[in-house]
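Right, chain A next:
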Amino acid sequence: MYNIATLVVGLIQVLVMLALAPLLTGIIRKTKARTQKRIGASILQPYYDLLKLVQKDEVVSDQTSWIFRACPWVNFAAMATAAFFIPVFLVYTPFGLVGDLLLVIGLFALGRFFTMLAGLDVASSFGGLGSSREMMISALLEPALFLSIFVVAITYGGTNLSTTIEASSISSFLPHPQIIFAAIGLFIIILGETGRLPFDNPATHLELTMVHETMILEYSGKSLALMEWSQSIKQIILFTLMVNIFVPWGISSSILLPSLAVGFFMFAGKISLFGIFVAFLESSVAKWRLFRIPDLIAIAIATSMIGIVLCYL
Partner candidate 1 sequence: MDNLLSDLTILFLLLPPIAGAGLVTVLKKKRTIGIITICAASLILIQVLFVVSKIVSEKTITAFGNAFYVDSLSAVILLSVSVVGFVAALYSKNYMGRQYDNGTVDDKHIVRYYQGFNVFLLTMLVVPIANNLGIMWVTVEATTLVSVLLIMLYFKENAIEAAWKYLIIATVGLSFALIGTVFFYYANINANNSEDAMNWTGMVHNAKHFDPNLVKIAFVFILVGFGTKAGLAPMHTWLPDAHSEAPTPVSAVLSGVLLNCAFYGIIRFHIISSVSIGPEFSNQLLVILAVVSIGIAAASIYFQKDMKRMLAYSSVEHMGLISLGIGFGGLFGIYGAILQIVNHAVAKPLMFFASGSVSQKYEAKAMSKIKGIIRVMPVTGILFLIGGLALVGMPPFNVFLSEFMILSSGFKSGQFIATLLVILFLVVTFAVFLRHLIKMIFGNPLSEMKKGEMGKLAIIPMVILCSIVVIFGIFIPAQLQTLIQNASTIISGGGFA
Partner candidate 2 sequence: METMQFDILTISGAILLIATFGIVATRGFMDWLNAYRYQSIVLSGVTAIIGYVTGIWEIYIAAGLTLVIKSIIIPKVLTYVTRKLEIEFKLETNPYVSIRASVIISALLVALSYFLIQQIPFKSDQIVNVYLPVSMAQFFIGLFVLVNRRTVLSQVVGLLIIENGLFLFAMALTHGVSLLIEVGIFVDILVGILISSILLFRISRTFDSLDVGKLENLRDD
Partner candidate 3 sequence: MTDSFTLFQAAILLYVAGAILGLLSRNTSLTRTITFLPPTVASVLLVIFSSSIIISGKSFQFVAPGTLSFFNFEILVDGISAFFILIIGIVSFAVSLYSIGYSKEYEIKKRTSALVFLFNIFILSMVLVVASNNAFFFLVFWELMSLTSFFLVIYDHDKEENLKSGMTYLVMTHLGTTFIFASFLLGYIQTGSFSFDSFRHGSAGFPLLVKNLVFVFAFIGFGTKAGMVPLHVWLPKAHPSAPSNVSALMSAVMIKIGIYGMIRTIFDFSGFGASPDFAWWGMLLIVFGSASAIVGVLYAVVERDIKRALAFSSIENIGIILVGLGLSIVFTSFQLTAFAVLALVASMYHAINHAFFKGLLFMGAGSVVSVTHTKNIEHLGGLVKQMPWTSLLFLIGAISISGLPPFNGFISEWFTMQSLLSSYHIPSTILQISIAFASLPFALTIGIAAATFVKLFAMTFLSKARSKHAINIKEVSRSMILGMSILAAACVLFGVVPYLGTSLISTAFHLSSQPSSPFDSISIQNNSGKSFANLSMPVVVIIISSVSVAIFGFIRVLGGDTKKTTYGTWDCGFGGLNERMEYTPTSLSQPMRAVFKVFFKPHNQTEKESFGENPYLLKSIKIETVIKNIFEETFYAPIISSFVFFFDKVRRLQTGKINAYLLYIMITLVLLLLFVRLSNNV
């Protein structure tokens, strides 16, 4: 497996993730706009935004420290590194020997850690508000996420994503009913992790409702671009995990070009469909009250626990 070809394919997978991340955001936004009977911006709009932002001058608060300035870079580095360990259209990645799903979660947490610090660094009550809420949500999401990973890992034999996705692509999930529960759990968690409704409204700027946006409120220019981009990378990583673990259809199991091409298009299709599905869902629910969010997470935990019990029975 250790040859240049796999390494190249592995790197291409990473680049695909980084490159397609804003596109996924664009697709979701477009879909949401259409469901709301708006035409909406182009699905390429996130790219224009990024391009525009990196060229702009920055305004930095005089209260902030180096933490605030380091945060976007740390965030992006963490998310981009996480992308290395995800098989996208090939069932394995050469980087599977470097890190596993738990590392991916760790990297996400690192990014979030710095985001929360940056939110508090600006000394405004907005940042504090966001960090405070994020503290609660992330702390609760962690066990839910771990439990659903637990189900996946013991069903498919590993937290090494190459192993997991290979195993899931071979067997269907019919002999593993627990996987359905894990999928439900993971889906709820992904909504939370990516800051989607009903956890958080990514489109709002109303202090009553926003969580993630408040923490990056002070960012501008390049920093904001990095923050936005890394957020969308996180999103595509999670979506990819979702589709590749639970619906691994069409994923390429060899590095032959035709099967890779099929794999890529299947991946693009699945992830777009998933994005559209999420967008539809977002359009049909309202944001939940902050203190009802734990209930939602509890549902995720409960389904994962049922999954665990099913694993062993």
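We take it that a residue touches a chain if its C-beta (ideal position, glycine included) is under 8 Å from a C-beta of that chain, and two chains touch if they have at least 3 such contacts; residues count from 1.
As a selection rule, all candidates are chains of the complex that A comes from, given by their letters.
Computed from a prediction, not measured in an experiment: that's the story for all the values here.
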| item | value |
| --- | --- |
| For chain A, as assembled in this complex, the candidate in touch from 1, 2 or 3 | 3 |
| Complex contacts: residues of chain A adjacent to candidate 3 | 51, 54-67, 73, 76-78, 80-81, 84, 95-100, 102-103, 106-107, 109-110, 112-113, 116-117, 120-129, 131-133, 135-136, 138-143, 145-147, 150, 153-154, 157-160, 162-163, 166-167, 217-218, 221-222, 225-226, 290-291, 294, 301, 305, 308-309, 311-313 |
